[in-house]
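Report on the structure given below.
Of the protein chains in this complex, all but one are displayed in their positions.
After this line comes subunit A, so read on.
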Amino acid sequence: MGCGSSSIKIKKSAKTIRAALIIQNWYRGYRARLKARQRYALTIFQSIEYADEQGQLQLSNFFSFMLENYVHIQEKDPTLVNRLFGCAPQDDRGRQECVGIIEVPESYSGPRLQFPLNTNSLTIMIEAFKKQQILHAYYVLEILFETKEAMKQMPNFTHIRTCPTKEITICGDLHGKLEDLLLIFSKNGLPSGYNPYVFNGDFVDRGKCSIEILMILFVSFLLYGDDLCLNRGNHEDFLMNMRYGFTKEVLSKYKIHGKKILQVLEEVFAWLPLGTIIDDEILIMHGGISESTDLNLLHHIERNKMKSVLMPPVPVDKDSGTETKKNKGHVPRGVKLSGSPSDYLTKHEWEQVIDILWSDPRGKRGCYPNTCRGGGCYFGPDVTSKFLNKNHLKLLIRSHECKPEGYEICHDGKVITVFSASNYYEEGSNRGAYIKVGFCTTLRFFQYQVTKATCLRPLHQRVNTIESSAIRILKERMVSRKTDLIRSFQLQDRTKSGKISMGQWAFSMENTLGLNLPWRTLSSHLVLTDDDGNIDYMTCFHDIQIQKPVKEAQSALIETLYRYRSDLQIIFNVIDSDHSGLISMEEFHSMWKLFCSHYNLHIGDSQVDELAERMDLNKDGSIDFNEFLKAFYVIHQLDNLNKSNTQLA
């Protein structure tokens, strides 16, 4: 009767519940593994990014070493020394001289601006950039000169106040991603007297529209003064720009006038304020602090003397003894520098600026050198409390680190990181965010993510994209250290079987590459494991190799050149002071000798000579170094399934 059918119903229901549970359980497991893979990929991106920055800062050592030993450069090319040490005889080429001679041709179809600028200028420019038009060099230079003059008047820290009628919007790193800036403006409105903004550094590098972002920010700054605060980031630095893409962007968009633009930009960057303070309570700076950060001192230093983080501080003269050589570089004795010591920051001042542009907050108490990046430090919650109390502040807002959710609060709510470049590493890697500060310093957080498609792709596709991207760059790193890795594996392979344990493999990888990554978990992507759980280590290199530009060149040499190609790019760029793209064979030889000696590389002279000879395609005694470096790239075997293997002559 009733009982019979209702018990069937109950049974059916129990069965349904069990089935639902199984599916839910399975899906949650699957989803969690996707999220974990996403995290691993981000860890890879971040580790490699910071390792690169470390390489960048170590370059400063090389420059000092180079000048110390390369006497010829000093004598023959005093401008090189000046470039590296930022000496003051800035050829104050008259603005008239620089811009006055440029004419905007009739045929130019990009935006035309009127001076003095007005709100119309901003909207015209933004509309043009949306259509991917390029602003003519004439306008760029005018804007840069105006900005420089206006910034010179600004103090090191801009003090602003909230009021009941308007909120202040704080944005973090943009890194040349114009779509993110435009998305922020569409959600939050354009800057104006009623809609103040603070942009916390790193406007350029990596993305493709750095110059456009600068133009928008500088024009807004010229229009709205204190309602548009710009803080300097560690990427507002011409030597960083050489490695991370901004220099390249400018030179390719502005073929004739690019050089001039870069030269004026150097100065504008140096004049950017160091930070912003809201209501005397909230301090906004790009990186962070150290235990020795002295806000008073920072208020008073001559900030424009900090041209680049790679430029060492004040020279030590012959009589006052040697300075100990630290990672931050030193000026060698015997280098004749024009300009008086007062043209430079003191070592102490220089370190103070590095700290605020490069440091990162961490959970561990105390203050430690920032070994990942090679500059600034890691500061703990105790350092934050002490600093905030001492300076009667309540909150530190900083940027500098990519966060999956666009922002992150730490140190008991006393430090907030805000990062505004969504999809920073790869499509789908992270969201961007901005913060709105209201009257009485109330905070609201907003997040977003730029997408090309109209709707988000499914999670597993997005994860696959970032994962394969991350594994790809990790493999490139591995192949660039192939010789060292093989040596390390072989040392552990007592029986010469070609196999080592997982633990041994992980140890070698971590120590040779200097990357703290979850190697055991990543091993399935990188190497083959046999049934006993042992690693066949040579399979690390199976599906990736460095293209040899010249057949006879030995692998070790190719590998070295590939590994150091970013550093070499910068060194060449610095030597090539007229931006011609060419350096002489002589310069190449001497520089290469020094490089090997400093970085302890054992590459025979004759090998390099031969290589250089081959690269001198015109046989005119000069090397086009961009061509030279382009020749060293990595082939991923899987790519070749689609295209044919092209060999360079």
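Keep this in mind: contacts are C-beta pairs under 8 Å (C-beta built on N, C-alpha and C of every residue); 3 or more make two chains touch, one makes a residue touch a chain; residues count from 1.
Note that contacts and distances are computed from a predicted model.
Undergrad: Tell me the UniProt protein name of the chain this structure doesn't show, selecting from "DNA primase", "Small ribosomal subunit protein mS39", "von Willebrand factor A domain-containing protein 9" or "EF-hand calcium binding domain 2".
TA: "EF-hand calcium binding domain 2"
Undergrad: Looking at the full complex, which residue from A:Phe489, A:Trp519 or A:Phe588 touches the chain that isn't shown here?
TA: Checking the options A:Phe489, A:Trp519 or A:Phe588, the one contacting the hidden chain is A:Trp519.
Undergrad: Based on the whole complex, identify which of A:Ala506, A:Val527 or A:Val608 touches the chain you can't see.
TA: Here the residue in touch with the unshown chain is A:Ala506.
Undergrad: When the complex is taken as a whole, what residues of subunit A touch the one chain not shown?
TA: Subunit A touches the missing chain through residues 15-33, 35-37, 39-40, 43, 362-364, 408, 410, 455-460, 464, 502-503, 506, 516, 518-521.
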